[in-house]
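The structure under discussion appears below in the form of structure tokens.
A single protein chain has been removed from this complex, and every other one stays in its place.
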Amino acid sequence: MNWLAVVVVLMVTIIIALARVFIGPGAPTRLVAFDTTNTLVVSGLVLVAMMFEHVVFIDVAIVYALLSFIMTLYVAKYIGGARF
Amino acid sequence: MSKIVRTVANQLILFVVIFGLYVIIQGHVTPGGGFQGGAIIASGAVLLIVASGSQEIKTWLRERRLSVVESSGALLFILLAFAGIGTVFFFNFLVGSRLFGGIPSVGPNPGDVWTGGVIPLMNLGVGLKVMAGLSAVVLALALFSGGEELEE
Amino acid sequence: MGALYIILPLALIACAVFVAVCRDLLYAVVVLAVLSLLLAFQFYLLKAPDVAIAEAGIGAAVTTAIFIICIRATERRE
Partner (left out) sequence: MRQFFGWLSLVVLMVFLVIGALFIMRPFGEPPSVMDDYIIDNAQEEAASNNVVAAVLFDYRGFDTLGEATVLFAAVTGALLVLRASHKKEET
């Protein structure tokens, strides 16, 4: 399998989501685009780990999948107007 | 935040802590180590702060206890460093003994947890230190930010 | 492999310029989170998983949390 082509296509989709992060009107649009970027990068990490053929590279993908939604929660709580 | 977020956070904190302990303890075999595992567990504390609010966290997680944990981690690190001073400072004196004393074969191998000499214990000390330190900083900032009245 | 090593640093530079120029601090923090995400991916492609785990743990949760709490306590606009 040619994993590199899949990763490059994922990078192009990341660039498209990044454009929405840059120009999107308002904070909620940027937040949703940012969450999309999170998911795409996690799948890209798993694909690159399969490309390198090392088992230990999966750990980074697990860490990011566990922790990436925390900043989404923080920005969402800020937009909601609650105190921390 | 809402009940969904609180329930999911209370279930997920277990997995975060277990994965952080895995990263700390396997730090000399797989990528990772004390700093990384401590940062992961501190992120779990940050998740609890955003899910339940800092006023409810304050009832069982104090900065004073966190500073005690951090100082004990630093003390463990420095005592392990001084324990090998018969040869040289930071000497790896546990290689060959019964505790963490195995020596791996040269070249790529899957590895064993019972290797590394003094390195896993130092990983544990640095992990305690980083975990308590980052949690204490974020908790203090959240308490200070939530304690005063904001006009908006 | 060459295409990734060209696309990803360009995206990093674009994110950094946006963070420096933007007047709204909340948008800057969101783009800073994206920057740390892509930086972890870059370290990962350079086969440094130790640094990638550290960047993911610190940049994912703790830095954004500190910045958002500080914006809550102060003004949002620059």
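Each chain gets a letter, A, B and C, in the order it is written, and its residues are counted from 1.
As a convention for this text, a contact is a pair of C-beta atoms (placed from the backbone, for glycine too) under 8 Å apart; a residue touches a chain by one contact, two chains touch by 3 or more.
For clarity, every value in this text was computed on a predicted model and none was experimentally measured.
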Query = Which of B:20, B:53 or B:117 sits in contact with the chain that's absent?
reply = B:117
Note = Residues on subunit B facing the left-out chain by the touch rule are 27-31, 33, 63, 67, 70, 74, 77-78, 81, 89-90, 92, 95, 101-107, 109, 111, 115-119, 122-123, 126, 129-130, 133, 136-137, 140-141, 143-144, 147-148
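Definition applied: only the chains that are shown with their structure count from here on.
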Ask   = So how far apart, in whole Å, are subunit A and subunit B when each is placed at the average of its C-alpha atoms?
value = 25
Ask   = In subunit C, what residues contact two or more other chains?
value = 49, 53, 57, 60-61, 65, 69, 72
Key: Shared-contact residues (touching 2 or more other chains) in subunit A   = 56, 59-60, 63, 67, 70, 74, 77, 83-84
Request  = Would you tell me which residues of subunit C are touching subunit B in their complex?
outcome  = 49-50, 53-54, 57-58, 60-62, 65-66, 69-70, 72-73
Task = Spell out the part of subunit A that touches subunit B in their complex, as residue ranges.
result = 56, 59-60, 62-63, 66-67, 70, 73-74, 76-77, 80-84
Key: Of all residues in subunit A, those that touch subunit C in their complex   = 4, 7-8, 11-12, 14-15, 18, 21-22, 27, 30-31, 34, 37-38, 41, 44-45, 48, 52, 56-57, 59-60, 63-64, 67-68, 70-71, 74-75, 77-78, 83-84
